[in-house]
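With one protein chain withheld, the remaining protein chains of the complex are depicted in position.
Moving on to chain A:
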Amino acid sequence: MIDYSSPAVRLRQRWRQVRDRLATLLISACGIGVIVAVLAIGVFLVVAAWPLFSSPRVASEPATPGVEVAYPLEAPLPAGLEAWRRDQHLDALPYALSHAQPQALGGRLWLAEGHRLTILALDGEAPRRLARLPVVEPERRITALAALAGGRSLVVADDAGGLRRWTVEAAPPWLRLATEYRDRGPVIQALWTLPESRLFLARDAAGLSLFESLAGQRWRGEAPGGEALGFDAEGGLLWRDAGVVQRLAIDAPHAEISWRTLWLPQPYEGHAAPQQRWQSAGEGSLDEPKYGLAPLAWGTLKAAAYALLLAVPLALGAAFFSACYLPRRLRERIKPTLELMEALPGVVIGFVAGLVLAPFVERHLAGGLALIVLLPLVMLLAGGLWTRLPAAWRRCLPLGWAGLWLMPWLALWIALALWASPWLEAALFDGDLRGWLEASLGLGYDQRNALIVGLAMGFAVIPSIFALAEDALSGVPASLGEGAQALGATRWQTLWKVLLPAAGPGVFSAVMIGAGRAVGETMIVLMATGNTALMSVSPLEGMRSFAANLAIELPEAVPGGTHYRVLLFSALLLFLFTFAVNTLAELVRRRLKRRYRQLGAGR
């Protein structure tokens, strides 16, 4: 082919080509970059939460010359106590000591005699004997014992190889069995607690094990030969073997976290029975941190469930009505209105719920509860009355516009119910509904409770469910509905028998998206509940959700710490849950769209 273009034109052509390629490159780079950045959220959360579940690393290395023992293996007894022990001829017995750190307990000294433990209080001049208790089976003997940091847990090893943790009480029974790490095994000769942590090392003839007070054994390996000296300032264990000092570096920053400690009830210090608890300890505090995620997961699901309980019937009802009955002109007004409702910020809804609605409902509880039953009845009553109206009236109040003209009717009844609330309460519950609930159903009442959250968050998710369900229903090819109506079905029958079976998956995906939104909503839950991590089903008590917990605690958590990582792990759960739910909903929606296209094509 002969090119008749002048050189200038050819140059211009080349330049255009280059520009085109550059633009494509730029768009691709930016596009991929943006998409990668957006998808990086999941990656970041996984990377940040991963160290929680990595196993501890314990390695032996040559000690730096001149390193000194900062913490001895056994807490040395104060001089007076040492002298007392000598006087009483008790110096051969294994012992454990806790200083007066926990204010409620005071200092304690435990002495092991055979299978019994003598408990001594260190509050006066001389130790005062509190009790002498058997802690292992009579045929066994205690070989080692140690008090964990904080002095509220005592670990006892016996000569059959058993290893148990007891929690310390301020009053009889003085000790309570918390964890049995094992019943039999190699006999433990010594227990060494790591400084300022809830980890301890158990040395037996075969080797060395690392235990965490809740999570149990985290590592087991060979014990270095020779003699243990103590811990250095970084928490490494120093050994002397044939004159050379070795250091056993123990790297287990998140040893207390395992699937079991996160999700199952744990025998925490200070509680009689295993508990599901979320209670993070402050930095440097000796209190046992309680990282049970179950109460938070419960709170999240409870809030979402109560929200959906309100939102699903209302939103689907509205969507059904909009798809089947609303005149087209009105529908074009109503849809954007509800879209506006979706845009209302959570903080405003939460504020109204927490500061206005909650006190209001507290004062009008009887009326509020009555409304739950009353409102559907009143809607049906309106229908009944309407069919008895003269035809001229009915033409003024067409069924298609019922969504609007029912508003004053419902408002009237709501006002009536709230106005009658005190009388209702006086007549049915002796004027004290909350007392009655407490006495007969055992329900406590929090001002900011699940009912309020359900109402507020339900309000927030109604528009999303409505919009998607309405889209699914009105997307059904018109020929189907028209066919059914032509065969004599009423509009409700058409909806129920034709439209819903066709659009069912779409309606389902709408509900799922609503659930995803309810699970992740932060401000409403934060403001409309008391944020106590309870596990109760009661609609009249509060809860704490993952999202609210993140908003409250993450700013204070130390980056890289266990608390921080557990919080990030909970964010990961939230992310995965909503992402999975949304993906599922989206896939369902796509398949539905394809189906509609096929159905529509058959016309």
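The rule is short, and it goes like this: contacts are C-beta pairs under 8 Å (C-beta built on N, C-alpha and C of every residue); 3 or more make two chains touch, one makes a residue touch a chain; residues count from 1.
One rule holds in what follows: contacts and distances are computed from a predicted model.
Missing chain, UniProt protein name, picked from "(2Fe-2S)-binding protein", "Phosphate transport system permease protein PstA", "Nucleoside ABC transporter membrane protein" or "Pyruvate dehydrogenase complex E1 component subunit beta": "Phosphate transport system permease protein PstA". Only one residue in the set A:8, A:242 or A:391 touches the chain that does not appear here, and it is A:391.
Residue-wise, the contact with the chain that is not shown comes from A:459, picked out of A:166, A:211 or A:459. Taking the complete complex into account, A:521 is the one of A:446, A:521 or A:541 that touches the chain left out. Only one residue in the set A:107, A:354, A:368 or A:506 touches the chain that does not appear here, and it is A:354.
Touching the missing chain, out of A:291, A:325, A:508 or A:596, is residue A:325.
Although one chain is hidden here, its contacts on chain A can still be listed: residues 16-17, 19-20, 22-24, 26-28, 30-35, 37-41, 44-45, 48, 313-318, 320-322, 324-325, 334, 336-341, 343-352, 354-356, 363, 375-376, 378-380, 382-383, 386-387, 391, 394-395, 398-399, 402-404, 406-407, 409-411, 414, 422, 426, 430-432, 459, 462, 466, 482, 490-492, 496, 513, 516-517, 519-523, 526-527, 547, 550-551, 554-555, 559, 567-568, 571, 574-575, 578-579, 581-583, 586-587, 590.
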